[in-house]
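Data first, discussion second: the structure below is written as structure tokens.
All protein chains of the complex are present and in place, except for one that has been dropped.
Chain lettering (A, B and C) follows the sequence in which the chains are written, and residue indices restart at 1 in each chain.
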Amino acid sequence: MNNDTLIPKIGVVTDIRQDTPDVKTFRVVAPEGGKVFEHMPGQCAMLSMPGVGEAMFSITSSPTNKEFMEFSIKKCGCLTEWLHAMEVGQQITIRGPYGNAFPVEGDLKGKDLLFIAGGIGLAPLRSVINYVRDNRANYGDVQVIYGSRSKDDLVDYKEIIDEWMADPNIRVDLTIDNPQEGWDGHVGFVPNYVKELAPSTSKTVLVCGPPIMIKFTLAGLKELGFTETQVYTTMELRMKCGVGKCGRCNIGNKYVCKDGPVFRFDQLGELPDEY
Amino acid sequence: MLKISKSRLGELFDAVAAKQTLYIPTDREPGAAEYKKYESGMELTKELNTVRSAKDFFFPQTENLADFKIEGKTIEVKDIREECGDFVVFGVRACDARSFTILDKVFLCEPVDSFYKNRRDHGTVVTMACSRPAETCFCQTFGIDPTSPEGDAACFDDGESIFFKANTEKGQAFIDSIASLLEEGDTAKLDEVNAKTKEIMAKLPLAKLSTGNFGGDKLNEYFNSDKWAELSEACLGCGTCTFVCPTCQCYDIRDFNTGHGIKRFRCWDSCMYSDFTKMAHGNPRLTQLERFRQRFMHKLVYFPANNNGEFGCVGCGRCLAKCPISMNIVKVMKALEEK
Amino acid sequence: MQVNENFEPVIVAFCCNWCSYAGADLSGTNRLNYPTNVKIIRVPCSCRVNPMFILRAFQKGADGVIICGCHPGDCHYTSGNYFTRRRITLLYSMLDFLGIERNRTRLEWVSAAEGAKFAATMEQFTADVKALGPNRRLEDLRCRKQ
Partner (left out) sequence: MQEAMIKRAKELLADGSVDRVIGWKRGEFAYDITPAVFTSAEELERDFVFDDFTAANVSKYLVKETAKEGKILAFLKPCDTYSFNQLIKEHRIDREKVYVVGIPGGPKLDIEKIKAKGITGVLSVKNEDYTLKIETLYGEETMPFSEAVLDKCASCKSKKHVAYDELIGEDGDVLESNRFDMVEKLENMTAQERFDFWRGQFSKCIRCNACRNVCPACTCENCVFDNPKSGIDNKAAADSFEENMFHIIRAFHVAGRCTDCGECSRVCPQHIPLHLLNRKFIKDINELYGEYQAGADTTSRAPLTDYTKDDCEPSVVHERGVE
């Protein structure tokens, strides 16, 4: 019988990084080494510990990384608590890749890109940002606006400082919600910061973060003159199968796991408001 | 057309069951029929249809997907799939036969569900034309002709004999396998029976129900309708409608710790349940209104939007008969159409 | 019924922390033997035992379930075991009503001083369950060891 997507493969956790007090980044490889499967930026995978649970996570590493996949995971439920408690060397199950991807080889090519992320919302965008950095010639200006509750809650802070900030070809603007000792950067919410920075409306925007942040960011972008067709986001709903059959992530005639998770805002506008 | 006298139906069942597993609808108690594995002497029900639909044969209520063995930090995945044996489901009604086409659209589209396909490949569906539709029947709303059901092979009952007609190769193979029991028969009486059934069909209380006002393009109009509050008001949030429905296909995947390994299984789930879309950080369908709306929007709008206008309902009438508060797709359609 | 001599039942004993668990301890310090079939689960009070616990024990492979608590009137929490008595009576009656063999369930009052009674009770209960054979009527087939 052919392989069935519902039957998972094994992944070995080879590295665990504590990014923030409640976010860890896990490095996953196949038992024989190398990646379990290839993916495109924005796609997701089902991770599971049998007996504990299974859930969909966005793949935060770039496809240009040929050795491993990474997942940045926030502790918020049964499975994520278990994942946070595990040690290096643990095997988990993994299946995927699921969903569409950001159109990095399509509509985004040649465009000026603006990434806007809040908190753990950086996880899916990090994949795209690193993909773009590795294929820098294919894209125009690149700007990242990233904010979090506090300095400690900025995911991948080390990579941001050491690699992105050091990269002369991209611009990074960080912000945190409230003033904090040892922070001399910008303070304020992401949507307001975006308005302050007033990026050029020629850019194509990729935004991800808490729903409330996305809502206000989109409103701010519209004020600045951006249109809905310029803005992409990635969604999250409860999922079980990952292939548009189990019915959970259904919004209108779309299944977020299969037709999403990446949507342009004009596409989202056609769907019923139930997410 | 080939036929067999009804008095010899038992012989026919015995002959089929000698070669492969045979399931027939039989009476469990007065007024309630269910599909059972045929054993010699078992009689075909006189009920119009079974309480549960026939979807169980291809999409059972629970089934194992994989086993896991965990030792220390290592996990072993066991693929427990096996080629299933050939089987025949006899006596499926036209509505349920159509439901398989609808389930196929979900489970056989890429990526193909191998668990479903396995059973679909090995199952032969032998349908039975209806001659006594009930007041709850509305299959004609969805363009189904109960006097000429789909399925691999179709049977027709003229009161004395059962006639056979093949619709597919698989159905022809089935008829060939029992050819020695069949004889050529005159269909004059059968034509009369069918004409009579059609007369009744035209007189059914729901004969006028039409899908004309529904379809993939009606999303915003109906999603935002103010009728949902009233329609869903009394809904208990149980799964009766979902579980007796031949086309409802939502499922859950769960793990069970047996003490000596983990079994991953899938089971039917219902969008009517409060925890269907519940996540660690919230629930996009918070009240019964949203959950109720989802079920009917899916059947009347979302499904046709993705499947060339085909609706996710076959008009079998099970939810009409079984809903504890008698709220159902017919009432929903009628209410949404009012304006 | 045919008794399988090789069958070793799994017995789950829910023991109240204050009396019966101490009673089990005492039977140990007194070097009294009781069958190794008995797996003790310590609970703060016999009334902590939810009917679900009992069913789950059967599901996960127990062949018999016994609940031990302080004698009526001696509850550490004054009245816990009086509630236990009513609840468990009704539950056992229901299991009986559903056709589950009666000797698979029991309740005994064992005080901290009754080490001998604890050992004798377990001996007797294990023998009774052994005579019944493996639990088949209230078993989860998925948990059966191949």
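Just so we're on the same page, contacts are C-beta pairs under 8 Å (C-beta built on N, C-alpha and C of every residue); 3 or more make two chains touch, one makes a residue touch a chain.
Quick caveat: nothing in here was measured; it's all calculated off a predicted structure.
The hidden chain makes contact, of the residues B:M1, B:A195 or B:C267, with B:C267. Although one chain is not drawn, its touching partners on chain C can still be listed: residues 51-52, 55-56, 58-59, 72-73, 79, 82-83, 85-103, 105-107, 137-142. Against the chain not displayed here, chain B makes contact via residues 28-32, 46, 48, 51-52, 61-62, 132-136, 200, 203-206, 230, 233-234, 236-240, 242-244, 252, 254, 256, 265, 267-270, 273-275, 320, 322, 324-327, 330-331.
Just so it is clear, only the chains that are shown with their structure count from here on.
Centroid distances from chain C, each centroid being the mean of CA atoms, peak for A. The distance from the centre of chain B to the centre of chain C, with each centre set as the mean of the Cα atoms, comes to 46 Å.
Distance between chain centres (mean CA atoms), chain A to chain B: 40 Å.
A separation of 52 Å divides the Cα centre of chain A from that of chain C. The multi-chain contact residues of chain B, meaning those touching 2 or more other chains, do not exist; every residue touches at most one other chain.
Counting partner chains per residue, chain A shows two or more touched chains at no residue at all. Across the complex, chain A meets chain B through its residues 1-2, 4-10, 50-54, 76-78, 80, 87, 89-93, 236-238, 240-241, 243, 245-248, 250, 252-253, 270, 272, 274-275. Those residues of chain C whose C-beta lies close enough to touch chain B in the complex are 60-61, 140, 142-143, 145.
Contact residues on chain B toward chain A in their complex (touch as defined above): 65-66, 68, 70, 73-75, 77, 79, 81, 83, 106-107, 111-115, 118, 216, 219-220, 223-224, 249-253, 255, 257, 262, 264, 266, 269, 271, 276-281, 284-285, 290, 294, 297-298, 301-303, 305-306.
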